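Of the protein chains in this complex, all but one are displayed in their positions.
Note that the chains take the letters A and B in the order they are written out, and that residue 1 is the start of every chain.
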Amino acid sequence: MAYRDLRDFLATLDENGQLVRLTDPLRPEPHFGAAARAVANLTDRGPALQFDNIDGYERSRAVLNAVGSWPNHALMLGLDKDTPVKEQFFEFARRGDDFPVEVERADDAPWREHTLDGDEINLFHLLPLFRLNRYDAGSYIDKAAVVTRDPDDPEHFGKQNVGIYRIQVKGKARLGIQPVPAHDIGLHLRKAEERGENLPMAIAIGNEPVITTIAGMPLAYDESEYEFAGAVQGSPYRIAKAPLTGMDVPYGSEVVIEGEIIGGVREIEGPFGEFTGFYSGGRRQPVIKVHRVSYRTDPIFEHLYIGRPWTELDYTVALNTSVPLYRQLKQDYPEVVAVNAMYTHGLLGIISVRPRYGGFAKAVGMRAMTVPHGLGYCKVIIIVDDTVDPFNLAQVMWSLSVKLHPAHDLVVLPDLSILPLDPSSEPPGISHKVVLDATTPIAPEQRGHFSQEVDAPAETEAWENRIKELLR
Amino acid sequence: MSTPTIPDTCPRCDTHEVSLLTESPVPGRWSMYLCGVCFYSWRSTEPGYATDPATYPAAFKIDPVDIPKMPVVPSIPARRA
Partner (left out) sequence: MAYEDLREFLATLDKNAQLLRFSDPLSPEPHLGAAARAVSNLTDRGPALLFDNLDGYERGRVVLNVVGSWPNHALMLGLDKDTPVKEQFFEFARRWDAFPVEVGRREDAPWREHTVEGDDIDLFHLLPLFRLNRYDAGTYIDKAPVISRDPDDWDNFDAQNVGIYRIQVKGKARLGIQPLPTHDIGLHLRKAEERGENLPVAIAVGNEPVITTVAGMPLMYDQSEYEMAGAIQGSPYRIAKAPLTGMDVPWGAEAVLEGEIVAYSREVEGPFGEFTGYYSGGRRQPVITIHRVSYRTDPIFEHLYLGRPWTEMDYTLALNTSVPLYQQLKKDFPEVVAVNAMYTQGLLGIISVRPRYGGFAKAVGVRAMTTPHGLGYCKVIIVVDETVDPFNLAQVMWSLSVKFHPAHDLVVLPDLSILPLDPSSEPAGITHKVVLDATTPIAPEQRGHFSQEVDAPAETEAWENRIKQLLK
């Protein structure tokens, strides 16, 4: 089951009652940001929002919150919209095992319909760009797949990177981008600048949701996001060559922007309201010159609200943060049952384990802090028993309430690395971290009175099924 | 259509290098402006919090002298020999 493009996915959302169309005339500011913030505030089962009567535009459309709820996330995976989060996690992890799935190439991409070059380009006319949060520096593109190649190895398909980076629109054909040095695009840019070259790139806006999710996932440097998307969607991912740069871009995109990051240039960018719930501050960052734009008739501008959790961002990064952590921990610790690292991109994570012996759960927590993602996140790790669903926070609170003994179960690690965006870090990028061990002590650790746990009455599962049917 | 009046001052850094970024595709609905110093941009129809230099909050104001001191991300590497 794979969606051909964004439009195909929106049609599925619509069929499932998960798309709301707003057709009254609206100004982009403050309404689009406000509406997307509002739907995330109200519910974790909310619809996507489509605006198609935008002040100043003849036929423009903007879509927000496309994956911004658990039902929409389940539909992305082709699952029933009521699939519980924990089941979505296991399904996502299971499909990851099929990586890599070879891509499929097609050259009749719908975005070949229209082309603009050089001075003809005005991104503000092509797309209804708008300011999302009150004090953002301007209009941003924050949900587009950015495609670059390794300048030292441009033919290597696996090293071609597909990632999502925030992009400030600074002119009709001029962009600012945030390629963090730790990310693959940062490595590409560094190599280009070492060679004294610009870095060619393509930006694909408006896609079916799987590539957007995978583009936000921390894969190894030479692992192809397209081949992982194929695994997750369960069929080859369809791509096409971008005409100017030759980048491989999604076949179904609404718009493909091509251009280059100018080598050696840094210019003020930001602030931008970030997923931590705080603005990023201003930095001097690279600039992109756009040379060519290809697009479908009446392209849809797909955008994402980001700010204090929960927002659509938290849904899109929920499992693509949790699953890699899970896979990495599993390698040495098969006792790890599930990982919920979806709080602020894994600044806080909850891991369920079947402890091997006393003290084991704490080791698992410490290991999480030393996996690649953990080096910049995992400030607070809560470990729970395998009988606890880490996606059910009421159960996690129960574990903390009866299993945690603060004399024994708090491990504080001083002055570790953390992403500088953590507003509590001091200096930015350094923080203590803590493991809260809420598992039951086992031998050789003998303490407490845990032998008489109340298990569910016999026949509970049968009754769950019966009542589930009755509640439909 | 008359040419829109370009504001004199950037709401964020209070400098005066404001240019017209674009006008609405449907003529006359709005204009967008860009500050050439701090690259702040805004639309003429936005609420006052984003457009008025007098009420733009102090926590978000930028002093142009601070811009060259902002962190460079990513740093620029030396060229290979």
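In the analysis below, contacts are C-beta pairs under 8 Å (C-beta built on N, C-alpha and C of every residue); 3 or more make two chains touch, one makes a residue touch a chain.
Values in this document were obtained by computation on a predicted structure and should not be read as measured data.
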Visible chains in contact with the missing one: A, B
Which candidate, A:V255, A:I268 or A:L347, sits in contact with the chain we can't see? A:L347
Missing-chain contact among A:L13, A:V39, A:L304 or A:V323 belongs to A:V39
Which listed residue (A:G78, A:G158, A:P236 or A:P309) would be found touching the missing chain in the intact complex? A:P309
Logged for chain B, residues touching the omitted partner chain are 47, 49, 59-60
If the missing chain were put back, which residues of chain A would it touch? 20, 30-31, 33-35, 37-39, 41-44, 46-47, 49, 132-135, 271, 273-274, 276-279, 281, 307-310, 343-344, 347-348, 379-380, 393-395, 397-398, 400-407, 410, 412-414, 422-426, 428, 431-434, 447-450, 452-464, 466-468, 470-471
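Simple rule for what comes next: only the chains that are shown with their structure count from here on.
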Chain-centre distance (mean CA atoms) for chain A and chain B, in whole Å, is 29
Using the touch definition up top, name the residues of chain B that touch chain A in the complex. 12, 21-22, 24-26, 29-30, 32, 34, 38-43, 45-47, 49-50, 57, 60, 62, 67-68, 70-80
Taking the touch rule as given, give the residues of chain A at its contact with chain B in the complex, in rising order. 27-30, 55-58, 60, 122, 124-125, 130-131, 134-135, 137-139, 168-172, 176, 178-181, 186, 189-190, 193-196, 264, 266-269, 271, 279, 282-286
